[in-house]
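Of the protein chains in this complex, all but one are displayed in their positions.
Showing chain A:
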């Protein structure tokens, strides 16, 4: 069974995650690096854009938006939505996933990989949000 039956279901979870982490250390580092990161998912198909460069309405460090086509980004990570879920839930060894071809990366990978050590608190938030929504 696929983890998410629709893009809406996945977007609903990520929207809440973004709201809870937009002022976190990870978001702050994204802002300091001035990075725009895209996650391109398949089955269901949609794109997540984490923008740490453009100014935000509420002064937070980053914004997260959802798209059908790939907007301009410094780096993009393409995978199935199932593999995307593994990433957000903290069950992915990113270098291994890249080597196996489960995730295909393009662009400023080195800059983006520097942020990985800051991600574990995000994983916790993602897993909590899923629990609250009775998904995981």
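In this section, a contact is a pair of C-beta atoms (placed from the backbone, for glycine too) under 8 Å apart; a residue touches a chain by one contact, two chains touch by 3 or more; residues count from 1.
In this section, contacts and distances are computed from a predicted model.
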**Item:** Undisplayed chain, where the name is taken from the UniProt record, one of "1,2-phenylacetyl-CoA epoxidase subunit A", "2-oxoglutarate ferredoxin oxidoreductase subunit beta", "Alcohol dehydrogenase" or "Phosphate ABC transporter ATP-binding protein"
**Value:** "Alcohol dehydrogenase"
**Request:** Among A:18, A:47, A:81 or A:125, single out the residue that touches the unshown chain.
**Result:** A:81
**Complete:** Filtering A:70, A:99 or A:116 for touch with the omitted chain leaves A:99
**Request:** Provide the residue numbers of chain A that touch the chain removed from this figure.
**Result:** 1-2, 42-43, 79-83, 86, 98-102, 104
